[in-house]
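Data block below; observations after.
With one protein chain withheld, the remaining protein chains of the complex are depicted in position.
Letters are used for the chains, namely A, B, C and D, taken in the order the chains are written, and counting of residues starts over at 1 for each.
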Amino acid sequence: MTALLLILVPLIGGLVTFFVKQESQAKLWSFVVSLVTLAAMSVNLLMHDEAGRSFTAEWLPMLGSSFALQMDGASTLLCFLTSLCYPIIFSSTWKSSYASPNSFYGLMLLAQAGITGVFLAADGLLFYFFWELALIPVYFLCSKWGGEKRIAVTFKFFIYTFIGSLLMLVGLLYMYYQTADASFSMQSLYAVKLTGEQQSWLFWLFFVAFAVKMPVFPFHTWQPDTYEQSPTAVTMVLSALMVKMGLFAVIRWLLPLFPDAAVQYDNIVIGLSVIGMIYASILAMQQDDIKRLIAYSSIAHIGLMSAALFVNNESGLQGAMIQLFSHGVNVLGMWIVIELIERRFGTRKMSELGGLAQKAPGLTILLVIVALANVALPLTNAFIGEFLMFNGLFKFNIWYAAVGGLSVILSAIYSLRMIQKVFYGNENILTATGADINWVEKASLAVIVVAIFVMGVYPKPVFELTTDTVTLILGVFK
Amino acid sequence: MSITEILFWFLCALALGGALMMVTSKNPVYSVLWLVVVFFAISGHYILLNAQFLAVVNIIVYAGAIMVLFLFVIMLMNMNADNEPQKNKWLKIAGAVAGGSLMLVFVAALRQTETLQAQQVNMGGEAGLIKVLGKTLFTDYVLPFEISSVLFLSAMVGAVVIGKKGD
Amino acid sequence: MNLILISAIWGIVMMFSGLFLKSKSSAKTVALIGSIALLIGNFFDLSGKMIINSNFNGMLQYERFGLLFLTVLVLALIMYILLSGKDVEAVGNHPFEYFALIFFVMSGAGLVALFNNLLILFIGIEIISIPLYILTGSDKRNLKGNEAALKYFLMGSFSTGIMLMGIAFLYGATGSFQLEQLMLQPQEDYKIFMLIGIVMIMVALAFKVSAAPFHFWTPDVYDGAPTVFTSFMATIVKAAVFIGFVNLFANAFGNKTGNWQMTVAIITTLTLFIGNITAVYQQSVKRMLAYSSIAQAGFMMFAVFAINDMAKQGLLLYAAAYCFATIGIFAVLVKMKDYTFDGFNGLAKKQPLVALVLTVCLLSLAGIPLTAGFFAKYFVLAAAVKTGTYLWLVIFAVVMAAVSVYYYFRVIQAMYFKEGEGQEMLITVPFKALLVTVAAVVILLGVYPSLLLNWLTLF
Amino acid sequence: MKSIIDLVYLVPLFPLIGFLINGLGRKNLSKSLSGIIGSGVILASFVVSLLIFNETRAEGFIATTVNLFEFINVAGLNIPFAFQVDQLSALFLLIITGVGFLIHVYSTSYMHEEEPHHYARYFSFLNLFVFSMLLLVLGANYLIMFIGWEGVGLCSYLLIGYWFKNTEYGNAARKAFVMNRIGDLGFLLGLFFIIQQFGSLTYTEVFSQAEGMFKGDAIIVVITLLLFVGATGKSAQIPLYTWLPDAMAGPTPVSALIHAATMVTAGIYMIARSNILYTLAPVSQTVVAVVGLATAILAATIALKQNDIKKVLAYSTVSQLGYMFLGLGVGAYTGAVFHVMTHAFFKALLFLGAGSVIHAMHHEQDIRKMGGLAKKLPTTHWTFLAGCIAIAGIPPFSGFFSKDEILVHAFAANPVYYVIGLAGALMTAFYMFRLYAMTFRGTFRGTHEQEHHLHESPWQMTMPLIVLAVLAIVAGFVGIPELFAADAHKLEHYLAPVFKASTEIAETHHVEHSTEYILLAVSITLIVLSILYALNRFSKKPETGEAEGFGKVLANKWYVDELYNSIVTKPLNGLGAFTNRFIEKSGIDGIVNGVGKSVQWGGRQLRLMQSGQVGSYVLWMVLGILILFVITITILK
Partner (left out) sequence: MPINYYIILAVALFSIGVAGVLTRRNAIIIFMCIELMLNAVNLLLVAFSKMHYANAVAINPSAIAGTEAQLFVFFIMVVAAAEVSVGLAIIVMMYRNIHSVDVNFLNRLKH
């Protein structure tokens, strides 16, 4: 039942929001909706309500497709992430006001429904459905409320991902006709036995779709522009949650469906990912716009995750699992800070900022913590993930680990550069005007900080949660 | 060479020649008249093939009605040779070539079956007689027969709507 | 059969009511009644209760598929009359005659949907075409209209010639016009006739559905014709011809798949490519829709390409999705002065509801999930994948679908994201209601296509 | 039975609490309060450490592991969050908390000019540092050590950049952190190798397995070298030492605590901890020794020409660390640890003394502007002198014993080591007394108003000085070589269990007592001579101008920073700019956009087919028919 609620609540809530014309009410309403979702999710987690984690209903019998939702470890984790992030997003962007707020918040909630659906879908066609559904609201959000280059940029992003997903659809169709009982259900798709040659081209059809979404070098060029142009609230959704769609899709669909191809091409994928890590880190050092910097650093982190997914050993996979969550939380924190800075000082250019530490110590401290989590300092959540992932990568091939490890240094360089340029040094005319953050913003950041440390010190629960997924994947590789 | 063969060849020559003249002649009126010649030749063929009914209908409907209609229109617009300026030469040549190659392709496709050479066409038989045709027309083909009235209706309505002066 | 009769008769009724009813505005009402009569008649067709229950010595065959397809067409027609009836009256001085012609076209569509004999196909196509020539030119003062009419007519009758040549060769091969006869293997010497015949008839039908490289008439005619009739041509007529296309290839050449599939594949590829790519650069929305209709035809060609039940269901769904969406868009377009993309700037502020409906329709045409368009494309592509061959064709198609997103979304961007004050247009409340219905249908079919497809197996 | 050992987690816990209180309540706490909290927590953990130390001194005490909770348990790799208490860690606990406490006390007065919330921030950072340092030494496996390892790096970053308004300091802080990170990467890779080889990171398991392996095993060499890379970063050895002198940007007590007494010794601790591995890898041992020696000499030479009081001390630190690594390299683990301890005392003493001077001189750090402070700041002067003598290695001051032990072992391993080491020792003596002389001897060279304000520091500052001075003098007696008294080397005896395994494996080259006497005599005489030379040279006519000639090279630290800048930093930025401009924008993104553009272009071109001419339309159709015919009939027939 929870599974269904997680989709229905935001969906219906979102549709209702369109009719809540008054801004403050729209905000309040959408915030409440997101809280309800969170509550549903947390209850399920606390109750260990296994039964509630799957749901099946008749949908398109003639297509052998049913409305089947199912939470395994990874998806539970990600659903929790989604339902956790939304209230934070809403509360942290409480101050910023948008033209026609009702449609803005409505679309946000619809996006949540779509994303959650992707994490839950246990039916190929349904998965594709949600995959697109998550995209449409985001498209409108970015193009309507974004920066001045928004239309072109968002459009590029849309078509880029759309091509990818259509290719995936073709692959899905082909798989469908290979199934014994002509069904899209995950089980029967898993059961399909494919020849190596079939696997190898199907693998690429799927991989491109996911690679664009993640994004993996060299499919990443849409990402910095989109992050830069879209309103920060949407950027949070994009990079904290939508990015995970690609990775999760790899976990739930790509690897179990085409294990042989995954092994066959692991060097290409991991190679691309590792190149991406270094490449993006180097680019991050060049950026002046904080948003672009975070965008590139996020590409680097994703690169590590996508590499870890293909190393085919438990350490790497577990690391990737926990990092799915950690990266979401950390990057969300980053965006919140940026949002706060931009709202206060009206710019994201590091060259124009500086000396914020005097005006906004609270903000500074929180940013430093998040940034340190971003560079995977021990006792922060990211460290656990990166340690395990690098270990997995090392097991796979020493040199990948060594080269990829350079990104650890580079990330330190650009993160500290950002901290210094924005917060240290003397304040200038622009930054002299600022004020520190209020308690709401503090609270929403505090949640993140707490999450960072709790998971960094005691990750055990997450591991227990995701073990089943990991064993599943390792199982298919046997 | 029997009389029919002579006739056949003569009609063929007449049809093709007429067709070519129709296409090439400058003056529309001449083209119409040449086309009439072609129709007569074809009717001749029908007779040779013992399809008298069609031969007659062909004369009446085509040569008689349709062509006269054409003539009227041409007269009405009092067109004559010179008021058709030269068309772009290349397009002309291209058109001729295209038509020719279409012909070639057909022939090439068809001549590869030798056995067709032997396949004779029966000059006799009463399939073409009005009695037989009439019977089938009003039994098996009653639906198309009736439905073609709709066709005529729409054509009529159209002609009126389009041709009606004033509005 | 009922449908054919009723539509023929109602055509005449329309003509005569033109004599007695002086007020132009009553034409719409009469037509509406007629179309509802059609629906009822078709319903009885489906349930096997016919005025004349005969297949006329195998001239017709009452396949569920064909009949259901006609239902879709009739529903589309009703929606069309409801949305654009007023505009039809506005075109010229002969509203009743226009509607009469439309009804004649419907009877032709009936023939094409149910034919079992090439003669019926031929006559059906002609009955569809001739009224269209006239409707195209119905706005007599408009030179563009005249030009379009003449172009359409000349090329149309040319294609008729091609089709007849094809039919003649098919007859030469088998000695019959009955589809089941054509199904039989011709004797060795005549195989070549069969081949030539198939190609030529394919070309002729490709022309009618405006598939490349026989599509050239489409943009000019759709652009030149009065917009209401463009809407009619682009939707109902095109769908009608397609059902004929599929019926012919399913019931006459279905067993000979392979040697003509390649040809269809080529035509499909060309159509998708030219239709989508050319649409990208258009400045006028009307002309863009003309090209998009070519592109959509490319997708429907998949149904012809993969002759199987999936394909038939797909075509059915596609026709419904495509017709409703396009009719909706045109209905709005007719009301606008400025057909360029910039004409749509800022429409969302001026007419939020209209803009929303347009968006839904455009999304459907682009084949985005949750709209009927997605399942339409899904089915036809699935049918093609099912054949297991020509996967490159499917991949090419999806890439082209992505291209199509480009020009459909240009309109959405103009409406929602571009600055500008949307242009004046008179939108009545009932009209809005109808638009909403269209959108609702599109979305309903998009979420639960079985609604429509279950009818194939019902009764 | 419940021994104090089980409460070991209290030791890091107290500083953590202090950090949280000071950090969260920094707005509301008064200066004195946060000062008291800051120092109090350290005192508390010092007390606990003392008790623990007592336990460990008991005869036949065996190392005990205290499991706190399960940290990571994945893929058969079980890493508990556990502390290991044995002689080594206990000793370090004492040093860290003891010296740490003194420095906290010192800071309460040194930082009194700061605003309250900055003051609290300072103490919270200091506590956090102590916390991570304690994690580092207490961890029962390499991962916990790594946590502390990175933690201290972070804290040094925070404390160096404590005065964040100054961009220079910010850069210094970044430099420190990044250089540490480079080392950390090596360390991390080392850990992965260990995991791969031993399937665990827990000391006991790793070492017990390692003992089974034969000497000079390649994998162990790789592991030890990688770990050593980490050590070079943390303990400022070639090539990663350049951050330490810049780190003097931080407040002086910080330099005393982090960059002299504790953090920089992390590398030493790590190697001493994994001594068995190094003993099994002679190659790595040589590398360690050579690098240490080279660093010792290089830093000493640079220190000769520095004029910033703190810079001199910084380079002396680097050079002393070099000695410790030399000791480790030649297998004198006890000696190294011993030197760590003594060095902690006198180096902290020296820094705090310098701080007191700077404090008195109103943040003047250039020794050329000082002189003759002896009578103005008596306490500082005497304590500082004690420190100088200790570091110079004059018996019976502590420095003598520890350094001597290292040098003797070096001689045993390879006389060349000894010679170079001795040269370094001479330079040390020389520049230390140059520093001493220019600061305290001669006449005052500062401004009048500076001279007017000269005054001895308050008790919070002098008290630690005195305590440390005493320690610096007497600490040596825990390690009297048996040369003088049979098994009087208490420390060695105490630490023996830790190094038991390696002492068994390592072949011991014994040095004759006679030789030792000679060595001692030589070294002491030389050192004394250099001290006397330095004293009278710089007391009389101190060098006030800029150095020239070779001296300039030394004054500019052999231009190493410039070198790094031109071979690493600049190329990296260049690469970044290039990538951004050409590969990203024009390259990849160019291709992506190019596809879109080409589609539009194609649209423009294809439109032209639609010429509007019926003739051409029909022509196209006919051509289409022809082509289809040809295909169908020829190809598919």
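Here is the rule we go by: a contact is a pair of C-beta atoms (placed from the backbone, for glycine too) under 8 Å apart; a residue touches a chain by one contact, two chains touch by 3 or more.
In this text, all values refer to a predicted model and were calculated from it rather than measured experimentally.
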Quick one: which shown chains sit in contact with the chain that's not drawn? B, C, D
For review purposes, identify every residue of chain C that touches the missing chain, sorted by number. 119, 122-123, 126, 130, 133-134, 137, 140-141, 143-144, 146-151, 153-154, 157-158, 160-161, 164-165, 167-169, 171-172, 175-177, 219-220, 223-224
Please identify, in ascending order, the residues of chain D that touch the omitted chain? 607-608, 610-615, 618-619, 622
Touch residues of chain B, complete complex, unshown partner: 4-5, 8, 12, 15-16, 19-20, 22-23, 28, 31-32, 35, 38-39, 42, 45-46, 49-51, 53-54, 57-58, 61-62, 65-66, 69-70, 73-74, 76-77, 79, 84-85, 87, 91-92, 94-96, 98-100, 102-103, 106-107, 110-111, 116-123, 125-128, 132-133, 136-137, 140-141, 144, 148, 151-152, 154-156, 158-159, 162-163
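Assume only the chains that are shown with their structure count from here on.
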Centre-to-centre distance between chain D and chain C (centres being mean Cα positions), rounded to whole Å: 79
Using the average of all C-alpha atoms in each chain as its centre, how far is it in Å between chain B and chain D? 103
Which positions in chain B are in touch with at least two other chains? 109
If I count partner chains per residue in chain A, which residues reach a count of at least 2? 159
Touching residues (chain side chain A, partner chain D) in the complex: 156, 159-160, 218, 220-222, 279, 282-283, 285-286, 313-315, 318-319, 355, 357-358, 361, 365, 372, 377-379, 384, 387-388, 390-392, 394-395, 401-402, 405-406, 408-409, 412-413, 416-417, 420, 423-426, 457-460, 463
Chain C partner contacts - residues on chain D that touch it in the complex: 599-600, 602-604, 606-607, 609-610, 612, 614, 617-618, 620-621, 623-625, 628-629, 631-633, 635-637
Residues on chain B engaged by chain C in the complex (per definition of touch): 106, 109-110, 112-113, 115-116, 119, 139-144, 147-148, 150-151, 153-155, 157-158, 160-162, 167
